[in-house]
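The excerpt is restricted to a subset of chains, each kept in its original location.
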């Protein structure tokens, strides 16, 4: 039961298409890890009512930036949007990560987030930069 | 102006007493770091309206746990309470950090948080553990 | 059932005395983390037959040194002895960690291991160092 709850929460985060691919590629080497992820990460923790999924998504972005786990960060930027976070909130997390984890972390995470958002069709206005430098 | 805003936000987080001590110990070696902290971390980032201070506090706890910065984590657990977070929310962040950063991180951060909360006079009911192990 | 198996494996590693203290200090703040640790870390993973506990202990020492998790490392040096590892094997792990994680990591982990071993009553012969330096 915990695993089913976990699988539904995971699907909300990574999207139907990616979820189906993931299931199709589950094999004897990776099955235990995937089952643990579904039971333990999503079934046990993400389902807890103490924090809503949107806050859990923002927290994931911050921690994954801190840890430098860029593949997972990519997934969770999309997951944050799926869980109802705004682009603005994502931007704020990354600015705070820049101060707490250092500028290289902030630059790397912002670049990844921007790629994910553009893949989602979100566009950003160009901004003029100061003259004379 | 940015520095004054920052100093007020910092004082809310670390408390009046610690803030006064900090000012008394500012000297020619650490003054630039402290000014930068007040201007950039608190004056620039913490003051931004895109996330409320309570969310910024929860995010700090997550990132500091991920980074293993235990002294700062200690400060921010208290800061989270000052910014209106509940004990339950703090507990939830630490459980999520356990999954994403590993059990040793979760154990270390939970121990630190428990110490801070007890220093604040918060008590926790003892819990019986399973028999027969 | 998984939790009971986990609790027995954990007790073997941390010792009867420490295990009893841990149970006595379980409370409403830390109980979920502790239950997860017993179920998932020890009940699910440590119990798997694919690697013997002695190898899992050596692996823990290596990973905890790499992660810089000194409190957990302290526990697992003792746990390695409880699981049948020799002092020599522990020394070898730390030398390999020195190369792969850097000299500061190796120095810190070796100091911690030496403290734990001495607390266990294990003594080491003094060694003369080269003259003339």
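Should a chain be cited, it is by its letter among A, B and C, assigned in written order, with residues numbered from 1 in that chain.
Heads up, the rule we're going with is that a contact is a pair of C-beta atoms (placed from the backbone, for glycine too) under 8 Å apart; a residue touches a chain by one contact, two chains touch by 3 or more.
What you are looking at is a predicted structure, and each value in this text was computed from that prediction instead of being measured.
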Checklist entry - With 3 copies placed here, how many are in the full complex? => result 6
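Here, only the chains that are shown with their structure count from here on.
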Checklist entry - How many Å are there between the centre of chain B and the centre of chain C, using C-alpha atoms for each centre? => result 29
Checklist entry - What whole-Å value do you get for the distance between chain A and chain C if each is reduced to the mean of its CA atoms? => result 32
Next on the checklist: Measuring centre to centre with CA averages, how many angstrom lie between chain A and chain B?
Outcome noted: 23
Next on the checklist: Give me the residue numbers in chain B that touch at least two other chains, ranges are fine.
Outcome noted: 91, 95, 98
Item to check | Residues of chain C touching chain A in the complex | outcome: 36, 40, 44
Checklist outcome for this item: Listed in rising order, chain C residues that touch chain B in their complex are 3-4, 7-8, 11, 23-24, 26-33, 36-37, 41, 64, 67-69, 71-72
Checklist entry - Contact residues on chain A for chain B in the complex? => result 40-41, 45, 48, 50-51, 55-56, 58-60, 62-67, 88-89, 91-93, 95-101
